[in-house]
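What follows is part of the complex, with its chains left where they were.
Going by the order they are written in, the chains are A, B, C and D; count residues from 1 in each one.
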Amino acid sequence: MATVAIIAGSDSDLPVAEKAFLVLEDHGISYDFVVLSAHRDPDRLDDYVRNADCSLFITIAGLSAALPGVVAARTDKPVIGVPVAGTLMGIDALLSIAQMPAGVPVACVGIGNGANAAYLAVRILALARKKE
Amino acid sequence: MATVAIIAGSDSDLPVAEKAFLVLEDHGISYDFVVLSAHRDPDRLDDYVRNADCSLFITIAGLSAALPGVVAARTDKPVIGVPVAGTLMGIDALLSIAQMPAGVPVACVGIGNGANAAYLAVRILALARKKE
Amino acid sequence: MATVAIIAGSDSDLPVAEKAFLVLEDHGISYDFVVLSAHRDPDRLDDYVRNADCSLFITIAGLSAALPGVVAARTDKPVIGVPVAGTLMGIDALLSIAQMPAGVPVACVGIGNGANAAYLAVRILALARKKE
Amino acid sequence: MATVAIIAGSDSDLPVAEKAFLVLEDHGISYDFVVLSAHRDPDRLDDYVRNADCSLFITIAGLSAALPGVVAARTDKPVIGVPVAGTLMGIDALLSIAQMPAGVPVACVGIGNGANAAYLAVRILALARKKE
């Protein structure tokens, strides 16, 4: 399977995901991309996360943005969250993603910043490779 | 089982839950109370929601406050969400609970306002009783 | 009379109301729609609310957004409030609708999210039907 | 009757109201004070406003703070609104009071600033007296 699993909460998050695609491709890192909502597809998301054979997750969501936290609750792998701007400029998604309770960490990057999610993945994966 | 299932995301939400207890007791409505985090206890929460024989849910959470949305994603019953104040006065939890995507509704009440969650439950249940 | 009474505070809220119309029609739920401002038509609003033979109210308002609370103060039926975005992206209306005092509950949904107001109504009405 | 009618939405607003009392007393202006919630006492509030023989209203409210707007909707007299700090430092009440729709004006003063409500009343009443 791919090294990075990218999950977007909605089709409309695709432009943000594409920024991550570009960076990962530049670094020769394979990725899988699915659109699965934490709120509308909870069971399919659960299955996907538990069976994903990736090294880490990039999750992209707007509004309530529960996706990153829900993924982090179902895996022990690193989870990166990208807030997407909507009615409130993304401040709602940013707070939902950053303000996780202790014990279930999400690595939040900037609003709409799919590129930095990928750059962060590159750094984490480089660390893993260095250890090999 | 009880008519209302009250779920708090953390032990520290108890004072908000107690405001709901009082109002429900005043109206002679039975309730069940559990502490289950959407992020730390995802499987137990999933089981609880799918097996709950209640009429509606009151969910209480702070910070990222994914609990109300996660419950609403796993039931067709009405879900009421109460944001709890933390580092950011509850504005993070308020936005997480109110800004749900179309299709998965949560009925958000005021920050720390466990009483209004119960008063809203009373109105919804009265409607159901009237129909009997 | 219709099952759901939808009240918008202004003609300009119609696009938000139409999202609710679509969902209710999909579920075969009848509705009545009026434009009545809590501030400009207080007496007509009062009459409408007291005489409405509906099961619940969906109220839609921007800016100060007193409409949902004013309706909730004059009925014992469930009241759902939809904040509408204006100069401040709807944060003013969201706070006005969510932050009701204890005893007079309003079920707040997301900014501009007329669909979720209707989906929440569907869940509440299903509960009532199940009890029949 | 008194020259100024002061209405607070809740007993807990009394400390803010007292700042207004002091300033009005210093200027020899008579006032009447009642606690009437726009949400919990809508009919008594309606009666009070319609029958008040005052020159202007000072209204004091926190949270959703519908009181000033509801009073302004039922009188042609000047209405001054004072937001009161609660869970969100009063930003909710400030926006509710300031962001009134065109046609139903409320004169908003600072958060918790009962004194300025009274000083504004003094200026308005002085204008009226000057005309005599």
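To be clear about the criterion, a contact is a pair of C-beta atoms (placed from the backbone, for glycine too) under 8 Å apart; a residue touches a chain by one contact, two chains touch by 3 or more.
Quick caveat, the model's predicted, so the values are computed rather than measured.
Taken over the full complex in this file rather than the chains on view, the one protein sequence occurs as 8 copies, with 4 of them shown.
Just so we're on the same page, only the chains that are shown with their structure count from here on.
Residues touching across the chain B and chain D pair largely diverge in numbering: under half of the numbers involved belong to both copies. For this pair, chain B with chain D, the centres built from the Cα atoms lie 35 Å apart. Centroids of chain A and chain B (each the mean of its C-alpha atoms) stand 27 Å apart. Residues of chain B in contact with two or more other chains: 91, 98-101, 103-104, 110-111.
An unclassified topology is adopted by the chain contact network, corresponding to no line, ring, star or complete arrangement. Here the touching chains pair up as A-B, A-C, B-C, B-D, C-D.
Residues 9-10, 37-40, 42, 63-66, 69-70, 72-74, 86-88, 91-92, 95-101, 103-104 of chain C are the ones that touch chain D when the two sit in their complex. On the side of chain B, the complex with chain C involves touching residues 19, 55-56, 76-80, 94, 98-111, 113, 115-117, 119-120, 123-124, 126-132. Chain B meets chain D in the complex at residues 85, 89-91, 110-112.
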